[in-house]
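Here it is, the structure in full.
Of the protein chains in this complex, all but one are displayed in their positions.
== chain A ==
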Amino acid sequence: MTSLSISHGHVAADMLPAREAPPIKRVPIVKMLFGDVMSAALTAGALVTVLALMPALKWGFVDATWATADPAACRAGGACWAFIGAKLRFILFGLYPPEEQWRPMMMMGLMVLMVLVSLSPALWGRKLVTAWLAGVAMMLGLMWGGFAGLPFVPTSQWGGLPVTLLLALLSLGCGFPFAVFLALGRRSSLPIPRFLSVGLIETIRGLPLVGLLFVASILLPLLLPPTWTIDKLGRTFAALTVFAAAYLAEVIRGGLQAIPSGQVEAAKALGIPHWKAIQHIVMPQAIQKVIPPLTNTAIVMVKNTSLVMIVGVFDMLSAGRSAAMDPVWPAPYREAYLFVGLIYFALCVAIAYYARWLELRVKAKDYR
């Protein structure tokens, strides 16, 4: 019986030898571009768009002034990229005293280093949180100074990219743990935490961020006793943090709802205390499930920091705008905004790619 089935398999293999895969069908390029009405229309549309963009490209590249010491040379009509070079330090660091600008530079270096170290989930844990607390203290210390021979620089002189990065990172970083408790509170069976969470989330979500920033920067100092002076940057940061927390909380709640009840039941049956089950069993799974919407909120928050401009905080967008106001240069607003926009774009794309990598890692565990 055994030998029969083997010889049978052998015969079958002889009769049906492996063959080469058929060649991949190639569509001629003309057919691809103009094969049917739809393709032809799209091709024509694309050509028209490219032609319409030609003047912009001419402005940006062909006629552009790339480098000059003389602002008057920029009046020829093309883009004035020389302006970006001349004003780079101002756009990046704002009013921060020029001879001290190595400090925000180092601060950003430290931030990038810490972010890079924190990318791999393998290192996530209590030690990393401690390292971040110390790191943030060092970053703020570098910016403020007032010790070890570093001159004190008040937050009113901070500006540019460091302010944008600090606001984005700290509002998300401080908002996240806050959001975890809001999400748990909203799902709690106890009435008081639930009502507090629902009330806070719905209030914050119901207000525009601009309104919240006005409340924090203008209304709050009027309401608080005059002795309580909280720094304007600090108040702006607080407003961004609660705003981020409310949105993150709803995203995390979505993740919590996706966890089957069997997970908590198994934890209970194994005698795992409730809060430890939340921390080690429920929350990690909930957060892994909502990486895409968390990314979305992170990107939105990075861009939202630019709104602090309207309450007079000197972030990167404000710095770019102020730089372009310099009467020596021929009002290069387009160049300034394009440059600042490029930096925002780079930041957001980096976040998006990191999130994609994280998601692939989670998928690699192949769980259902």
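Assume a contact is a pair of C-beta atoms (placed from the backbone, for glycine too) under 8 Å apart; a residue touches a chain by one contact, two chains touch by 3 or more; residues count from 1.
FYI, contacts and distances are computed from a predicted model.
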item: From "Cysteine desulfurase", "General L-amino acid transport system ATP-binding protein", "succinate dehydrogenase" or "Diguanylate cyclase", the hidden chain's UniProt protein name; value: "General L-amino acid transport system ATP-binding protein"
item: Which of A:Ser217, A:Thr236, A:Gln288 or A:Thr305 contacts the chain that the document leaves out; value: A:Gln288
item: Selected from A:Arg75, A:Arg205 or A:His280 as touching the chain missing from the view; value: A:His280
item: Contacting the left-out chain in the complete assembly, out of A:Pro23, A:Gly206, A:Pro225 or A:Gly271; value: A:Gly271
item: Contacts of chain A with the absent chain, listed as residue ranges; value: 260, 262-263, 265-273, 276-277, 280-281, 284-285, 288, 365-368
